[in-house]
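Note that this complex is displayed minus one protein chain, with the remaining chains in position.
Order of writing sets the labels: A and B. Residues in every chain begin at 1.
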Amino acid sequence: MEQLYGYGLYAISLFTMGGIYAVLTLGLNVQWGFAGLFNVGIAGFFGIGAYATAILTTAASQRHLGGYEMPYAVGFLAAMALSGVIAYAVGKVCLRLRSDYLAIATIGIAEIFRLILKNETWATNGPRGVSEVPKPFETLPEPWNHISFLLLVLAIVAIVYVLVEVARKSPWGRVMTAIRENETAAKAAGKNVEAFRMEGFVIGCMIMALAGALMAHYLKFVDPNVTEPLLATFLVWVMLIVGGSANNKGAILGAFLMWIVWSMTEILTGRLPDELAIRAAYVRIFLIGLALQIFLQKFPQGILPEKRPAAQGKSADRGVVGEP
Amino acid sequence: MKLFKKLVIAVPALAFLAGVAQAGDVKVGSAGGVTGPIAELVAAIMKGRQLAADHINADGGLLRGDMLKLVIADSACDPKAAVDAGNKLVNVEQVVAIVGPSCSGATNGMVSSVTIPAGVTVLSDSATAPSISDLKDNDTVFRASASDAYQGAAIAALVYKAGLRRVAMTYSNDDYNAGIANVFEREFSKMGGTITANQAHEPNKASYRSEMATLSQGGPEALALFAYYGSSGITIIKNSLENGLFDKFYAADGMFDVSVIQQIGADNLRDRLWITQAASDTGDMSYQRFADTYKSAGGNPEAPYAAHGYDVTFLMAMAIEKAGSADRNKISAALREVASPPGEVIRPNQWKRAKQLINAGRDVNYQGAAGVNDFDANGDVTGLFSLNTVGPDGKWSRTMLK
Partner (left out) sequence: MSEFINFYFIPGVVLGSIYALGAIGITLTFGILRFANFAHGESMTLGVYFAWSMVQFSGLHPLVVMPAAMLATVIVVLGIDRVFYKPLREASVVMLVIASFGLMLMVRSVIQFTWGVQLKTVLPGIQMPYVIGDILRIAPKHVMIVAGALLLMYAVHYLLTYTKIGKAMRAMSDSAELARLTGIDTEKVVMATWIIGAALACAAGVFLAIDTQVETRMGFKLLLPMFAAAILGGVGRPYGALAGGLIIGLAEELSSYPWVGNEPLLNPGYKAGVAFAIMVGMLIWRPSGLFRGKVF
């Protein structure tokens, strides 16, 4: 009985984390799936969101800036706003160049952001991080605290999904697709390509910050290590590619699926004899990388391929978004 | 979509498989940053934990002959991974208690989000951040390594007693070293010493020559160096010695590793490097008992926190034995009892004796390889320290620090 209850709690945690990753992946989908923007600095915007809400909502401490004890909603909104502003500045510099440059620039920005978190100790408590971040519903008795938080996360996933889905089907979304597929033609049709790209980039980054904020409250703690690229950038990419880029349902499916695979494989490796169990931790990373390569080569459209809104004629047979 | 359906079936099946444990095992979670930034340190710590489990199982196991099974989970030095790891250990594996995680941040996230609400006792071997002391933990969070506050003060006293009054300091900008450096700066100034310069450095850079050149300005007599040996400590000592910038180094236990001597050379370090490390008050006996077996198990006992890894596992086993059953709720109180006086002293690799005494209802007091473990109200240890220098034989030589 206790074991079953344990599985229940674990399932809740799986779906909570999966849900937070689903928000992240939806953010990436707006950038990559819609606008064809290659952002590998996800961890940076994720971290901006996490720290913004942590500092705003946590009680006073001598170790870091804060003590504002703002409501959660303020934390979430501030996280998104701050991330949006920073994304705008980054976009101004990088969006005119080809996606490789954006990739290099964004991974660099994520690293710089980490340096700031580590060095500006007065605000962030440096490498020691911000602890005792409040968690919504934490005063409820077990397991209702976990269930309520899960419902909050799922509700946010649903809201974000509906919003990006509406956006995708709107004229705005169609222009995005047009730009991604053929920039020259879109320009010729009189579309302001740069402005559209910027919108996609900023909105994506704001969604990522929202995920970061959720994560901070879920972990009740943030430190610079939450922006470690493996779990905060790479895994998100794998989720989107596996789930199906440019398809919002695919993004959500990929996030839950890959998180469940990532988390549950450890239950198996943890049963190996000790020396092997330690080394298996690296094998896990290798296998996730391999899964990505297999999908890239064999199923470039992911599990749920892109569905064009009101597509004329044959729909996407080109696989993942191509370069012009 | 087919894949998704398969998944829906596969998840519970996997979960079921996972739950099938061998009867007669007592499971203790072993969380550590196996991957991530301090993976090299964690490998040695994990070895220490496993060694303790091996000793216990060879000497009769827990309770009624049950085997102690350490379930390894990767906390990756990342709070996200640690929370996930904690969830699996607590809910899927149904562990009695958890030893680890290694990093302060990972520990903080895991205990706040998972184990405190679940009421599972956690004993970390290497998380040293002061903020962990403040958590409202219902007495379920313990640490076998002294909070930075103690070691920072110990080094400050050591430097001051050596007659040095002007010291430059640098620290690697990570949670562990920044904390000790902070305390050192405060304590040394309080004693009347002068910090001529204080700089953080980013670990894993190829060269620290310019940093050292800047720090050597203003006539410092020594360098207080707070770093892990691997990510920057060795490079800094090399750079300083090669260029004659500093010739006296005081360091905390993140620098204590045999590879420091191997890479820099014993002759270059003799009378130049002083390293503090947590130790037991009964001299070397406890440490020696651990070191001998750790060495014969193919490990190098002079690795940071390897001894702590041994201690936490041994202590946790004693607590389970004391509690008399694998009941999570009894562990915290039992842990306090077996770790502190009064009671007969138990040292590493004395499981038979420990088990006998506990079963006879006698008081026991574990004195670990890495120090006494008399937990205070916050579940922290005060810690005594040893001083390590390079001896005439080119190996580390330990003396107790009073």
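In the analysis below, a contact is a pair of C-beta atoms (placed from the backbone, for glycine too) under 8 Å apart; a residue touches a chain by one contact, two chains touch by 3 or more.
Predicted model only: the values in this text are computed from it and were never measured.
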### Task
Return the single residue from B:241, B:255 or B:291 that touches the missing chain.
B:241
### Task
Can you work out which residue in B:71, B:120, B:251 or B:264 touches the chain that's missing from view?
B:264
### Task
Decide which residue listed in B:212, B:227, B:251 or B:291 touches the omitted chain of the complex.
B:212
### Message
Tell me which stretches of subunit A touch the chain missing from the display.
### Response
36, 38, 40, 93-94, 97-101, 103-105, 107-109, 111-112, 115, 118-119, 230, 234, 237-238, 241, 279, 282-283, 285-286, 288-290, 292-293, 296-297, 300, 319-323
### Query
Can you name the residues of subunit B that touch the chain not displayed here?
35, 37, 39-40, 43, 173, 199-202, 204-207, 209-214, 217-218, 229-231, 234-235, 238, 241-243, 245, 259, 262-265, 268
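FYI, only the chains that are shown with their structure count from here on.
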### Task
State, to the nearest whole Å, the distance from the C-alpha centre of subunit A to the C-alpha centre of subunit B.
33
### Query
Inside the complex, what are the residues of subunit B that reach subunit A?
1, 3-4, 7, 11-12, 14-15, 17-19, 34-37, 43, 46, 50, 70-74, 76-81, 83-85, 87-88, 90-94, 103-106, 108-109, 112-114, 117-118, 129, 131-132, 134-135, 173-175, 178-179, 200, 202
### Query
What does subunit A use to touch subunit B in their complex?
2-3, 6-11, 13-14, 17, 63, 115, 118-119, 121, 125-129, 131-132, 135, 138, 142, 145, 215, 218-223, 225-226, 228, 230-232, 253, 257, 260, 263-264, 266-268, 270-271, 274, 277-278, 281-282, 284-285, 303-304
